[in-house]
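What you see is the complex with one protein chain gone and the rest in place.
Entry: chain A
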Amino acid sequence: MTKALSIRGLRKTYDNGFEALKGIDLEVSQGDFYALLGPNGAGKSTTISIICSLVKKTAGDVHVFGKSISEEPAEAKKFIGLVPQEFNFSNFESLWDIVRNQAGYYGLPKKLAEERTEKYLKKLGLWEKRHNAARMLSGGMKRRLMIARALVHEPKLLILDEPTAGVDIELRRSMWDFLREINGQGITIILTTHYLEEAESLCRHIGIIDQGQIIEDTNMKVLLKRLQKEVFIFDVVGELPDEIKVEGFDAHRVDEHSFELTIDKSVSLNTVFERLSQAGLEITSMRNKANRLEELFVGLLNQGGAKA
C-alpha cells in the first residue's frame, strides 16, 4: 500500500550554513497517527515546512501518497492540510472568509466550498463567530480556526505542528477527541508536540528527531516497553525521617510528607507495598514522577548527545 508520507535522504542546509536536516528517512502509513518529537531546533518544523513546500529541500525525496513534492507539487499538496505552529491568517478577515478562501485556493466550487466552510466551522465550535474578524478570537479559537482551515479541502494527510501549545487543558482534551475522531475516519495525522502525554495518548507511531537526524522511529507500544524503570512519588501519613530505607529499592525523601521510589518493571506492586509496610511507611497516595514517554525521550536524547 502506498505510504501516506515517504521521506528519503532529506537534507536541508540554510544559507547561514546551519544544517537543519542531515539526511532523514521517514515513512508514515496511511491512517496512522504519528508523533514527531524532538527538542527545540531539532528539525521538526523544517521537515514539516519542506513537506508543505514552505521551505526548499537541499537534497532528498518527499512523496505524499506516492506524489513527489518536487515533480507533482500540485497533486501532492492537494493531499496535505497544515496546521502550523504560529498563527498565520489575516487578522482583519472574518473566520468565514479565511476558511472559504482556503477552499477556493484548492479549486473547490462555490457550493461545495460554502458547505465545507459551514461544516468545519460548526465542527470546531466557531460557527457563532463566523462573521467576527480573526483578531477578535481567543488563542484557543485561533488554533481551532487553523484546524478548520486545514480541513476544508478534506486532506488525506493532516500535519499539526504543536497544535495545543498554549491551549488550556479542557480545550486540549476536546482537541484530542476531535483529532481521534478524524483519524478514525481515515485521515492520516502527523503531530509534533512538546506535550509528551499528548503523543502517548494519541499516537500509534513515534519518530524522535534530534540535531537533524531521526534517532528513533517505532511503534509507541514497543517504545514504551523499553522502559525498564519508573519513578513513583508516594505521600505518607505523618512526617518522614531524613533517611528512608526500603529493602531492595532506591528511595529518596522529597519533603516531610513524600518520597520517591525507583521501581523496576519486573517487580510487582504487591511486593512494593509489602516492603513499604515493613519499613513502617503508611501510604496515602502514589503517582508517576514523570510521564513515561518523557523519561524515554530524555533518555534517548541523552544517548544521542553522548554519541555525538
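The working rule: contacts are C-beta pairs under 8 Å (C-beta built on N, C-alpha and C of every residue); 3 or more make two chains touch, one makes a residue touch a chain; residues count from 1.
The rule is simple: contacts and distances are computed from a predicted model.
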### Query
Looking only at the UniProt record of the hidden chain, which name from "Cysteine desulfurase", "Transport permease protein", "Allophanate hydrolase" or "PepSY domain-containing protein" is the right one?
"Transport permease protein"
### Full-complex contact with the absent chain, from A:44, A:63 or A:78
A:78
### Summary
Missing-chain contact among A:6, A:47, A:102 or A:192 belongs to A:102
## Note on the structure
From A:30, A:53 or A:258, the answer for touching the chain not displayed is A:53
### Touch residues of chain A, complete complex, unshown partner
14-15, 49, 52-56, 73-75, 77-78, 80, 82, 84, 86-92, 97-98, 101-102, 104-110, 149
